[in-house]
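Take a look at the following structure, please.
As you look at this complex, bear in mind that one protein chain is not there, while each of the others sits in place.
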Amino acid sequence: MLILKLSCPDQHGIVAKIASYIASHNGNLLEFNQFTNTLDSKFFARVEIDTSSLDVELASFIAGFAVLGESLKAQWHFREAPFKLRTAILVTKTTHCLNEILWRVSENDLPLEITSIIGNRAHCKTIADKEGIPFHHVEMDGELKNTGFEHIAKILRDEHVQLGILARFMQILPNWFCEEFSGKLINIHHSFLPAFIGANPYRQAYNRGVKLIGATCHYVTSDLDAGPIIEQEVKRVLHSHSPQDLMRLGRDCERIALARGIRYHAYDRTIIDGNRAIVFED
Amino acid sequence: MLILKLSCPDQHGIVAKIASYIASHNGNLLEFNQFTNTLDSKFFARVEIDTSSLDVELASFIAGFAVLGESLKAQWHFREAPFKLRTAILVTKTTHCLNEILWRVSENDLPLEITSIIGNRAHCKTIADKEGIPFHHVEMDGELKNTGFEHIAKILRDEHVQLGILARFMQILPNWFCEEFSGKLINIHHSFLPAFIGANPYRQAYNRGVKLIGATCHYVTSDLDAGPIIEQEVKRVLHSHSPQDLMRLGRDCERIALARGIRYHAYDRTIIDGNRAIVFED
Amino acid sequence: MLILKLSCPDQHGIVAKIASYIASHNGNLLEFNQFTNTLDSKFFARVEIDTSSLDVELASFIAGFAVLGESLKAQWHFREAPFKLRTAILVTKTTHCLNEILWRVSENDLPLEITSIIGNRAHCKTIADKEGIPFHHVEMDGELKNTGFEHIAKILRDEHVQLGILARFMQILPNWFCEEFSGKLINIHHSFLPAFIGANPYRQAYNRGVKLIGATCHYVTSDLDAGPIIEQEVKRVLHSHSPQDLMRLGRDCERIALARGIRYHAYDRTIIDGNRAIVFED
Partner (left out) sequence: MLILKLSCPDQHGIVAKIASYIASHNGNLLEFNQFTNTLDSKFFARVEIDTSSLDVELASFIAGFAVLGESLKAQWHFREAPFKLRTAILVTKTTHCLNEILWRVSENDLPLEITSIIGNRAHCKTIADKEGIPFHHVEMDGELKNTGFEHIAKILRDEHVQLGILARFMQILPNWFCEEFSGKLINIHHSFLPAFIGANPYRQAYNRGVKLIGATCHYVTSDLDAGPIIEQEVKRVLHSHSPQDLMRLGRDCERIALARGIRYHAYDRTIIDGNRAIVFED
């Protein structure tokens, strides 16, 4: 099975051209998702192709698409399934998001191969050890911040990491880091963005007396907490919930929003479009 | 704008053929929704086509599709937008579903033209009068049931009704009626089907102590409460809610599920597939 | 039936004292809701009392409570049920919130008597006329703003209005107005506050690419959009929804959040505590 992700300026006949190319080589469309943004005339698509009866080699099929892709002035990407994305998980102290990811990987809910867990604190080492996953403790307090991020970047490069998950990693990323790994870093923010940007969102939510709290899974950009949103989740709360209760309830939002966001990304169901994310849900 | 709805046995190249036909006449795809049921090899699609730059007359474009449609062994249907479905609303006493529909029609949320309101009780006549909509009071108690349904069928035929909405119409429909108007009758059932089939579902829900109640919008078939489900809605309830409270809270579920179900149907976003409904959500 | 609402500094024995007072006069507790905020040692309660077997006159029972209330340094309030709050609805052009309120009043979902509808535009006059409710068209564009609000204040005073509902009333209220009717004005804001404060929240939500939109029902204070939140509602949205779609979907959030917020207020289920609202849900 092959997944094709494509975006290009809108024009007549795109679907016909893509579908015809696939059909002409005896591929079978399993799922075709398309979105035309009429506000700015952009076209986005995600296609699942059954390649079991292709009349050419898979590599030739993929290479041959370039002629069409270029004529459409498109950006496109093929991924052969099944696959596992090489993934590093960045953590600080809290374990709930880490645990959620590890559990879903073990259930085959998420097509990831966890190459390592990276922590600026040592708290999650026990979990890594239990699961037999390498753990890198990277000191980055105070003056060590820059060298810490250089260290992490080296790990990501050395391990050929395709996806970095910030699973409640409590560090502000430097711009160069965001840019080097642009589109490959997913964060979970513990509020319903854009509400309660910044520190201590559950305390802010308590003080404001909101009736729903939330969590936001988004791509990381150098503009803190403003990256394209992949998924959000909310939960009803009561006046009787203390800030600690909100944190407890919020953990469930975070786990759910992060897990779904990773899944959408891993299965190529997301296309970044400026500061928005197109998400073809499943 | 033209909406095409199509279902056929699955086979290679369907999307390519449909999209190529449209592109070959200079139509532009605005939205393409497709679903392949791999369990029984059926293909379903809904297509929105911008026809402003077609190179043939619309009628020719539609007629010309027949060659392709037949070769695919498809069932298909075109609808030109904007349009208004000629719609009758069947009611008994309660007004909340009726009110919801009338309000949404007035807001242009639902593309309906209400031809008349039909009641086996006179309770809703006041509302019909206020809105300037004809009201038919059809007596159908006891022995009058059969003649009552014959009367209603005559009204639906005479008014060229395309859609009949059972907005809490508390009568069991005879088979012949379900069959004559098959696919054209939408009901709102006041429970989360298939739970609590039958009379007094809110009382049943109270007795069972459920923590969520719901409502189900479905196509009417001769098998009572078993027609294809279009939409469902639920709401959390507490032990402290009496059966009357459940009725009150349930009304909101009913209004929402019915309004969304009608919208999906009216915009041709539903395809009936046996006792299931394919619903391309918007 | 009598509703008692009370708040006071926390101290030992409050519940015992209140419940004993009621029992000593042969009242029966139907519902007792209590919340102790341990962060700032405040006590809040709402009590429903069956007064059918009271051993004194209702007026004496209420008057006699003052001794206890004062000893607790409490603020308290009794309301005899059934009752109807004299209510004015303030509108501009859009009708969905107005319609929702009128429908719920007619269903006895909301214990309100609508004294009048006040509009700074004439759009809603048709609805008012249909329902036989007085409509005041108050011009308040540009220079007329101040005199407009004075006019509205006079109407509220003359009609002995106990509750003013801003049902998508698109005007910023002057401080003096907020203060004169403090605790008696409920607004529906068309976003999930505190996100997207200010103009055009649905456009802001589209631009930010959020995956959920919402609405917030809150008490009006002179600090715009920062009043105590009574209720919030959210709804999932997709990348394919245009700003117009968000407005359409948002209307449902607004109707639901506003209706529930009004209900909580009308049945004395809310207690304002600084910029938060205690809400004893039903």
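So that you can tell them apart, the chains are marked A, B and C in the order they are listed, and the count of residues begins at 1 in each.
The rule is short, and it goes like this: a residue touches a chain if its C-beta (ideal position, glycine included) is under 8 Å from a C-beta of that chain, and two chains touch if they have at least 3 such contacts.
As the structure is a computational prediction, the values presented were derived from the model and not from experiment.
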Considering the entire complex, write down the shown chains that touch the omitted one. A, B, C
Among B:L144, B:M170 or B:L238, choose the residue that contacts the chain missing from this document, as touch is defined above. B:L238
Of the candidates A:E159, A:D252 or A:D273, the residue in contact with the absent chain is A:D252
Of A:D10, A:D109, A:E150 or A:E180, which residue touches the hidden chain? A:D109
Kindly note down the residues of subunit B that lie in touch with the hidden chain. 35, 38-39, 192-196, 207-212, 214, 228-232, 234, 238-240, 242, 275-279, 281
Considering the whole complex rather than only what is displayed, give the residues of subunit C touching the chain that is not shown. 12-17, 19-20, 22-24, 26-32, 34, 36, 38, 53
Where the unshown chain meets subunit A, residue by residue: 31, 95-96, 99, 103, 106-107, 109, 130, 240, 245, 248, 251-252, 256, 282
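The rule is short, and it goes like this: only the chains that are shown with their structure count from here on.
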Would you kindly give the rotation angle relating subunit B to subunit C, two copies of one sequence, based on a CA superposition and rounded to a multiple of 5 degrees? 180
At what distance in angstrom does the C-alpha mean of subunit C lie from that of subunit B? 36
Starting from the mean Cα coordinates of subunit A and subunit C, work out the distance between those two points in Å. 41
Touching at least 2 other chains, the residues of subunit C are 240
